[in-house]
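Excluded from the complex is one protein chain; the other protein chains are retained at their positions.
Up next is subunit A:
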C-alpha cells in the first residue's frame, strides 16, 4: 500500500503526504454481523459520506476518506474527480482555492491541501471510483474499537482507486450542511428510561450538555448534571445501536457513534433519532448540545438527503 516518499504515486493512485490529525477509510460499514460481536462501523456521519459519493457519481457503498479536523495533504497521480463534504474546510488544489460540496476536477499530479474546519469535526473526501483498500468482512471501514479494517492513514501511504461508480454525476452543487453552535438532538426515550429517576428524565430536556475531549468514533462523551438511576441493580448486557444514550455509573451520558460496542451493561436512557446522528457526529469538544423528545410533527420539510436509504444493506 505504501510507496517511497518523493516519487510520484503510481497511475491511478493517491498518495497521502500528510494524514492530518486522524484520517481513516470509511464506507457504510459491515452490517449483519453484530451477533458475532462485530459492530457495523462505517462513516460516523453517513449523510456526508453519501453526499460526497453522490457528487462524484459513486455507488452508495464506495469507500472514501473520513478526516477528523481536516489537515490532509494528498497528491493525485492521475486526473480524478473528487468532492468534499461534512465539516467545511478551506481547500487548496494545485495552489488555488476550491470549494466544498461540489465536484472538483483534479489534474494529474496535483496536490490537494485540506485546511482546518472552522466548525464541525469530520470531513469526507470521495474520489470517483472509490478507494480500493482490501475489504475486511465485506467492508473497507476502519473499526477503531475492534481493530478491524485498514489502519488509520499515515504519511506515504498510496491508495488505489476502485471502479465503484455509476453514470457520471449530474449533481454539481449540494447545499452545505449547517452546523449550529448549539445543536438540538431529537431523542426517542427508551429502552431503559424506566431505570432513571423522574428528575433525571426531566433534566435531560432542560440541561445543555457539553461535549468533552474524550469523544471519538466510539461515542460522544457529554458533561453535565449527573443522570441518576432509580434502579441500581446490574443490567445484564444488551445490544446497542448508534445514537444510543448510555449512562454509566457516574451519570455522565455517552452518545454512541459508528464504532460503538455491540453490547453494553449500562442502561440506555434514549436514542438520538437517526437523522440527527450526523449532527452529534460533528460536535466538537466544548460545544453544547440540547436534547429534546422526538415528535413526528417536527420532521416534515427536511430534505430527503439525510435518509438515502440503505439499499446496500444485506438481509440477515
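Just so we're on the same page, a residue touches a chain if its C-beta (ideal position, glycine included) is under 8 Å from a C-beta of that chain, and two chains touch if they have at least 3 such contacts; residues count from 1.
Going forward, contacts and distances are computed from a predicted model.
UniProt records the chain missing from this view under the protein name "Putative hydrolase subunit", selected from "ATP synthase subunit a", "Putative hydrolase subunit", "Cell division ATP-binding protein FtsE" or "ABC transporter permease".
Per the touch definition above, the residue from A:12, A:32 or A:285 contacting the chain not shown is A:32. Touch with the chain that is not drawn comes from one residue among A:184, A:207, A:252 or A:273, which is A:273. Of the candidate positions A:12, A:191, A:248 or A:285, contact with the unshown chain belongs to A:191. Residues of subunit A that touch the chain left out of view are 31-38, 40, 136-137, 146, 148, 188-192, 194-195, 231, 233, 235-241, 243-244, 261-263, 268, 271-275, 309-311, 313-316.
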